[in-house]
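Mind having a look at this structure? Questions to follow.
Missing here is one protein chain; the remaining ones are kept as they sit in the complex.
Note that the chains are named A and B in the order they appear, and that numbering of residues resets to 1 at the start of each chain.
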Amino acid sequence: MSQDIWVVVETLRGAVMDITYTSLAAGRILADGLGIRLVAVLLGHNAEPLAGTLGTADSVIYVDHASLADFTPEAYRRTISGLAKELAPRAILFGHTSMGMDIACGVSLDLNAPLISSCERVKLEDGRPWYSSPTCGGKIIAEGPIPDPVCVLTIVPGGYKPEAVRLPGPKEVVRMAPSAALEGLRITLKKYIEPQAADVDIAKEPMLVAVGRGIQQADNIALAEALAQALGGVVCGSRPVVDQGWLPVPRLVGKSGVSVKPKCYVALGVSGAPEHVEGISGAELIIAINTDPRAPIFNVAHFGTLLSMFDLLPALTEKIRQAPRP
Amino acid sequence: MHIVVPIKLAPDLVEDLEIDAGGAALDRTFLRLIINEFDDHAIEQAFLLKERGGGQVTIVAPDLEGADDVLYTAAAKGADRLIKLIGDFSAGVNCHALARTLAKVIGDLHPDLVLTGVQAHDDLDGAVGPLLAEHLGMPYLGYVAGLTVSDGKCMARKEYPGGLVAEMDVALPAVFGIQAAEKPPRYVVTSLITQAMKSATIEEIETGEFDSGGAAAVERMSRLEATTHAEMIEGSTDQVADKLVAVLRERGLLAPRG
Partner (left out) sequence: MTTTPTVERPFYDRVMEAVPSGEKLKLCLQCGMCSGICPYGFAMNFPPQSLIAAVRAGDLDPVFESETVWLCVSCFACANVCPAQIPLTSGLMASLKTEMLLRRKVPAELQTALENTRRYGNTLGESPRKRSAWCQSITPAIPLMAQTKEPVDVLWFVGDYASYHPRAVLASQAMARIFQALGIRFGILGPEENSDGDVQYLAGERGLLEILAQKNGKVLRKYKYQEIVTTDPHAYNVIKHEYPGVGVSVPIKHYTQFLAERIEQIKPLLRHEHKAAVTYHDPCAIGRANKNNIFEEPRLVLSAIPGLELVEMAHNRATSICCGGGGGGNWLDGFAWQQTHTRMSEWRIQEALASGAQTLAVACPYEAPRFEDALKSLGAENKLVVKDIAELLADAMSA
């Protein structure tokens, strides 16, 4: 009985996905709290170097097989279940993602292990490991103990920052052969199709300056550009601005555009129509600059000011440029 | 080709949600239910496949408030069979129980494809699709946004973060978790639904006891109170700008100069 905490590493075309680090952060809390080891389970083909950023784990199990070169549900699921039956971990953490959700249910049934979905945070309460999962669109938090002797969890982003646990390492890499047969797969990968190129992917930008109808005219977008540059971010906008052709369509934020999750979202003259607000629910910090005190954007923003952006922006941009960096 | 779409009804988030007296579940007294939005896409994808390659579409829904509406709307869109699962769903049924119940009914339908929403916003124990696939002994592929069927095989487009798509060959029969239909769910004119309510038949199938085993227990539920208003910063242009810079600095959001 090893009773380790396992994190199943997600890789996509030779890169470890952020969700793996988020899961490692959660796994670390559980392992430390329970006084057991945190093990990352890496599947792939000639992919051992990917273990190099998994230093948060005490150990990495690496399984190499041609059928594991790219994710397919059956091969991955059989391999994980096979290993788990052999090594009996205390908990297995998957990402609540395209890969993780394909196989977490199957693995849990293989192991007869209870399943916990969309777990955002974990903790120890009275010595017992606990999960907390946002549900119903984040309106409700469900919590409970993580049952023993074994449990499968899928982890959602948001609870832990991936950067903090992307550490060199690990202390050991244990190479193992797949214990399950990987023939007769009913699902096979044919090819990858690249996403259509956009100039910038605003969904991935950490700093966004959004312009709304209050920007008034195309020339004024330069003010927003200047602020974005000072912040190291890019400009995006609400529908009226994109309709006007002042910003290209890939910069549209909202229900009919892109859902963004920046660290900081500065909304300039954005009223905050529901279609727009839906697209920024993942923003960590929202600053709204709008002269209309009734603008609904203030209901979702963390900080707001009623000053005119045309007065405020030149001063704000200059102060950000001058501000001492930590 | 027989396409079966099992649907799940989830709490409508337009309404305020309450926790029941036990503190570990939603108060279902005033709960309003709505079709899981991904299931709506699964239905649309079924019709798109039917339009392209022919076949039969069967919709299966649990007997809950709103089920008839979902079924008749699907009929107005062109569903061939409507099945309502009769049982005591009123206390809420988790994914494990729903998948086991669906498996009994859907197994008898001998589908070529089962399309279901990749997840629902109230799933706490996996998702219906992959669990159902297990019980049916079929392969499962989720996050699918496009399907092409030919010669007993299916080519599915699976989405990964960042917009990368993997084309996968899947042997049929199989279960797919639909992330998005190839086109947005279609509109159906009210008069056609009214017509369907008069002409379409909903078959009823008894479910028997539910087996919800396999989920972890929820011990507490709480409502996440949203902040209702921004902290308003007042003062001169300079004062407001200073305060905003301070907010950014405190949070480590000032980019290193480069």
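Basically, a contact is a pair of C-beta atoms (placed from the backbone, for glycine too) under 8 Å apart; a residue touches a chain by one contact, two chains touch by 3 or more.
Note that the structure is predicted; figures quoted are calculated from it, not measured.
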| item | value |
| --- | --- |
| Listed residues A:P157, A:P240, A:P262 or A:G279, member touching the removed chain | A:P240 |
| Given B:K153, B:R186, B:H229 or B:R251, the one touching the chain that is not displayed | B:R186 |
| Hidden partner chain, touching residue among B:E15, B:E204, B:E231 or B:E250 | B:E15 |
| Touching residues on subunit A - with respect to the absent chain | 213-214, 216-217, 239-240, 243-244, 256, 269, 271, 291, 294, 296 |
| Residue numbers in subunit B that touch the chain omitted from display | 14-16, 34, 184, 186-187, 189-194 |
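We take it that only the chains that are shown with their structure count from here on.
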| item | value |
| --- | --- |
| Chain centre separation in whole Å, for subunit B relative to subunit A (CA means) | 21 |
| Interface residues, subunit B side, partner subunit A - complex | 10-11, 13, 17, 19, 24, 26, 96, 118-119, 121-127, 130-131, 133-134, 139-143, 155, 157-171, 174, 177, 214-224, 227-234, 237-238, 240-242, 244-245, 247-249, 251-258 |
| Residue ranges of subunit A in contact with subunit B within the complex | 12-13, 17, 70-74, 97-99, 101-106, 108-109, 114-118, 131, 133-147, 151, 154, 186-196, 201, 204, 207, 231-232, 263-264, 285-288, 298-307, 311-312, 315-316, 319-320, 323, 325-326 |
